[in-house]
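With one protein chain withheld, the remaining protein chains of the complex are depicted in position.
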Amino acid sequence: MIRAMGITHDHKVETGIPLESIGDSKYGWSWVDFNEASAEEAEQLDHFFHFHPLAIEDCLHVLQRPKVDYYEGYEFLVLHALDPETLNTEEVNLFIGDKVLVSFHHRRLKEIDDVWNSLAGRAQNRKAWARGPFVAAYMVIDALVDQYFPCVYAVEDELDELEKQGSRESVEVLMNQVFDLRSRLLKLRRTIVPMRDLMYRILNSQHIQGEKEPRAYFADIHDHLLKLAEMIETDREMTADLRDSYISLNSNRMNGIMKTLTVITTVFMPLTLIAGIYGMNFAYMPELEWRYGYFAVLGLMGLLSIWMIFAFLKRGWFK
Amino acid sequence: MIRAMGITHDHKVETGIPLESIGDSKYGWSWVDFNEASAEEAEQLDHFFHFHPLAIEDCLHVLQRPKVDYYEGYEFLVLHALDPETLNTEEVNLFIGDKVLVSFHHRRLKEIDDVWNSLAGRAQNRKAWARGPFVAAYMVIDALVDQYFPCVYAVEDELDELEKQGSRESVEVLMNQVFDLRSRLLKLRRTIVPMRDLMYRILNSQHIQGEKEPRAYFADIHDHLLKLAEMIETDREMTADLRDSYISLNSNRMNGIMKTLTVITTVFMPLTLIAGIYGMNFAYMPELEWRYGYFAVLGLMGLLSIWMIFAFLKRGWFK
Amino acid sequence: MIRAMGITHDHKVETGIPLESIGDSKYGWSWVDFNEASAEEAEQLDHFFHFHPLAIEDCLHVLQRPKVDYYEGYEFLVLHALDPETLNTEEVNLFIGDKVLVSFHHRRLKEIDDVWNSLAGRAQNRKAWARGPFVAAYMVIDALVDQYFPCVYAVEDELDELEKQGSRESVEVLMNQVFDLRSRLLKLRRTIVPMRDLMYRILNSQHIQGEKEPRAYFADIHDHLLKLAEMIETDREMTADLRDSYISLNSNRMNGIMKTLTVITTVFMPLTLIAGIYGMNFAYMPELEWRYGYFAVLGLMGLLSIWMIFAFLKRGWFK
Amino acid sequence: MIRAMGITHDHKVETGIPLESIGDSKYGWSWVDFNEASAEEAEQLDHFFHFHPLAIEDCLHVLQRPKVDYYEGYEFLVLHALDPETLNTEEVNLFIGDKVLVSFHHRRLKEIDDVWNSLAGRAQNRKAWARGPFVAAYMVIDALVDQYFPCVYAVEDELDELEKQGSRESVEVLMNQVFDLRSRLLKLRRTIVPMRDLMYRILNSQHIQGEKEPRAYFADIHDHLLKLAEMIETDREMTADLRDSYISLNSNRMNGIMKTLTVITTVFMPLTLIAGIYGMNFAYMPELEWRYGYFAVLGLMGLLSIWMIFAFLKRGWFK
Partner (left out) sequence: MIRAMGITHDHKVETGIPLESIGDSKYGWSWVDFNEASAEEAEQLDHFFHFHPLAIEDCLHVLQRPKVDYYEGYEFLVLHALDPETLNTEEVNLFIGDKVLVSFHHRRLKEIDDVWNSLAGRAQNRKAWARGPFVAAYMVIDALVDQYFPCVYAVEDELDELEKQGSRESVEVLMNQVFDLRSRLLKLRRTIVPMRDLMYRILNSQHIQGEKEPRAYFADIHDHLLKLAEMIETDREMTADLRDSYISLNSNRMNGIMKTLTVITTVFMPLTLIAGIYGMNFAYMPELEWRYGYFAVLGLMGLLSIWMIFAFLKRGWFK
């Protein structure tokens, strides 16, 4: 689907205009959105707009990293939207010309629709319109990046939850949660870090140098991405610390289990041996004839076990 | 609450002046502090001061990273104060103009109050007043950063304590302390490293270049933050070393426990078997009839156990 | 084998021309390919083309890293092709002059053949021919880098498979797969990272500075290599996480095994001792004469084991 | 204590001169050393020398990082001496003016005394005197840095010792030595790395740029610090490797212990069961009546244990 809007010189917005009329002199600038475009519709990028073949190839093939290319008369941006459910990325391609903004994406995106509707529906700050397509592009990028925050917040909330809940759950369950969080953080970083690098390159390119207003806007997005990237790094370190603390917890428990086993074995083996000895069938075993031999042996066993438990206590095994 | 102070040209300080009089010609410069400002009060940032909407948005929304933005006629700083109890961060926003300093923070902060009172209460070094709002901003930042030191010192003290106390506590308790220290160091780093980067950017920006005096002041704060960041990094490595040493201590203890278990089992199992054999009820077992069979078997058991203990000693198990 | 093609000024391609005619004025430019060249053929690099001895030495000796050297009148590139089966690297050397491209490689490579055939077989975009050898070199490099993608995809697919399949396989098998993936990722990185660095150096060298068209082409390859290098880094971290999760899974299982052992030992050892005690042959053991002594002891054993299992349940050992 | 020396224009050294005479025209330059200065003596930094308040504050407060500040007419350096026993740092502050060097330190330092005495006692290279205070400062810094070497050598010697001695000591003792070395390396790095960074900043500052002679001297100190920092990094990695090798050694030993336990248990448990079975008191147990039943059972036990030991041998447990 291709949809186009034209903004007239007196800041009126007309949506649903045909593609052919976007060069019309009555429009100050216009925005064409390729939304889930079919193969024929995609050909308009070449036939109607005459964009560079490398840029068009980048639109049609997925698996690009966020980037900016400067072509004669327009800038080409590849951006990444983030699906909050699956944390998969969706590519958004922007061509920013002087009088036209062309956006191209393979799937319908709520963020783009929101910007589209907000532009179509309400009067705009007149000063901002001076560089119309540029400001609209800023609004799209801002909407995409704002979408990252809830994804990172969700991870941080679960992490806080995990830190508090501590030992209520079994270590195995906690471990799985930690590894799940780590893998989600990796996915988020795969999107956010290249976007941050892209914004950095845009801010430091000569194309934007010296223009105060656009710098401020992009610097704002860059600040958000910096913050997000830092949160992700810190969260990765926190999950690593949690993992290590669970591993050491596990190892402590193992120690406890082994101590129990050793104490039980050490206490009962000698007693069992004594019982075994007096169960032997030798013809001549004088103790067996003693009147209170049986009680003497029971007493010996009792003393022996008390002494061994004291020995363990003294070596600090029950601390 | 909004409070304002004006400094007259002859360096007298008047506090509690109304907002409208801060532009008054009798004041050399003035400081307006938005302290736990209500929504209506916050609107004065726009209505009265006409600050840039991006900067005002940064004031009202929390979760910014420390940063500096250069606007026409004023500089906008986002800074982080640190709550020494919880190590949570509190944002402080400063607008530094030529004749006015505006500070904005959501919670009452002791550090700001201290600077306010010190300014209101005592005569100032006259030379410093030449760039009044700037120097006041320096005093605020310095007060905020000075607040970081006790937080880091507290961690270092506990770390020293931990290194000394060594094996008195159980490994599990020590481990928990180490992981608690690591998580506090992470929180501190989250505040201190962005602040350090901010100071670095301010020092290297063209806005301050060439001005000797302010450079010296900010370089001083930057040095403190560098020192803090280095302390945190070294402390993180020390906690990592401590954690590894506890893990290896645990593993050594496990070895000791397993050795005990194995020695006990190895010594007693054969003895028990011998006792079991002579407890069998076969009709024809010649040893049972021997006069000193019983004592011979007891002697055999004693020799066997002595030999096994020697074997373990020789293999160095009790070292 | 040496093969040569000449491209005439009216963009006709003639293949199989003799080496001597490549300087012929009827050709706009030409491409000479040294494919599995014999020692005598390799001498043509010196005798016919007079390339620099250092460059020729680099051709003949393997184990170079990807690099570019700028000589008088030509550029010399060392590139790496990747064998998708073994992930071994194959060197491709390119000499890019104004009117001639010379490629040199020790083994027949499908990628080079493909570019050769595509050039020989179809009409070309005329504009691109302006810098003929340069564009042909771009096509070769692009073909080599495109070959990296399936290698990395294969690793990523196995990694996804591994993450999903989880606990169906034994930990030992999963571990071996993880370590195999890690070693393949290391091999891939050994090729891809130096290639990325090479493209970066080419993009930032003064030799390409200011020429818009070639920059766009090489920037495209650089983007692909950046993406590949990032994928490899993320995949290495994912395998590290998987490895750690398997190790912790192993340690959890060990805990479970030890618990089973300890419970069994703790329950049965006291019972065995009791049985041993009443198997002793003392002359006077009053319990043995009791009518229901036997059943009382059996009951005692039952109660004891139930109590011990409850104790373990209470301490959460079966969670 | 404050002590001062003046160097006359004809290169004679006069020590013990009063502070007031150091500006005297007969001296080419002079050195004032504040050694364990009292509070009143420290005030001379302000009253007599009029140094900048920020620099004086840095002198009086400890816990600075090494740094250089450029003030009007003098340079201010904070340096770190290292106590070879405790590896604690001691601050040395230098003010380097055109005609005076002022050193300030809280504790008597052998390194400073050595430089002082060597200056006071022997005729100097005349050429070097052209920039007197500067060269004296170099001598002080060189003496401080030379003091670092024995500290690092001591660690390296112990490390070599540790690598050779290997398995003679118990793992627990070796581990403690490794962790002690690591913590000493961390302490050394805390001093040496900031000193290296300081020298780097001095070498690259505009204040020294272009002056060949001083550059060569500071480059020499910088080289020493680079070497030291590299040694420390390599030593940290070697200790990490040693630690990992000890951990794996421990884990191997644990395996050995568990194998012993398992073999013993596996061999003796079935034998004990057999003995137990023939110890049962059933009225009708035909084997008990056999003439050679007892010997048959003993033979069975022998065969069983030989077979089990063979089984373990075959599974490679004793390798």
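Every chain is named by a letter (A, B, C and D) in the order it is written, and numbering of its residues begins at 1.
Quick note on the criterion: a contact is a pair of C-beta atoms (placed from the backbone, for glycine too) under 8 Å apart; a residue touches a chain by one contact, two chains touch by 3 or more.
Small disclaimer: the values here were computed from a predicted structure and weren't measured.
Student: Among C:35, C:89, C:103 or C:251, which residue is in contact with the omitted chain in the full complex?
Tutor: Checking each option in C:35, C:89, C:103 or C:251, the one touching the absent chain turns out to be C:251.
Student: Using the document's definition of touch, tell me which of D:2, D:42, D:254 or D:304 contacts the absent chain.
Tutor: If we include the chain that is not displayed, D:254 is the one touching it.
Student: Touching the hidden chain in the full complex, which residues of chain C are there? Just list them.
Tutor: Chain C touches the chain not shown through residues 52, 54, 63-65, 67, 69, 71-72, 170-172, 175-176, 179, 182-183, 186, 189-190, 194, 243, 246-247, 250-251, 253-254, 257-258, 260-261, 264-265, 268-269, 271-272, 275-276, 278-281, 285, 287-294, 297-298, 301.
Student: Mind pulling the chain D residues that touch the left-out chain?
Tutor: Answer for chain D: residues 163, 212, 216-217, 219-220, 223, 226-227, 230, 234, 237-238, 241, 244-245, 248-249, 251-252, 254-255, 258-259, 261-262, 265-266, 269-270, 272-273, 276-277, 279-285, 319 touch the chain left out.
Definition applied: only the chains that are shown with their structure count from here on.
Student: Quickly list, by label, the chains bordering both chain C and chain D.
Tutor: The common neighbours do not exist; no chain touches both.
Student: How would the chain A/chain B interface be labelled, same or different, where same requires over half of its residue numbers to be shared?
Tutor: Looking at both copies, the contact residues mostly diverge.
Student: Between chain A and chain C, what is the gap in Å from one C-alpha centre to the other?
Tutor: 24
Student: Between chain A and chain D, what is the separation of their C-alpha centroids in Å?
Tutor: Here the centre of chain D sits 39 Å away from the centre of chain A.
Student: List, in ascending order, every residue of chain D touching at least 2 other chains.
Tutor: Residues 279 of chain D each touch two or more of the other chains.
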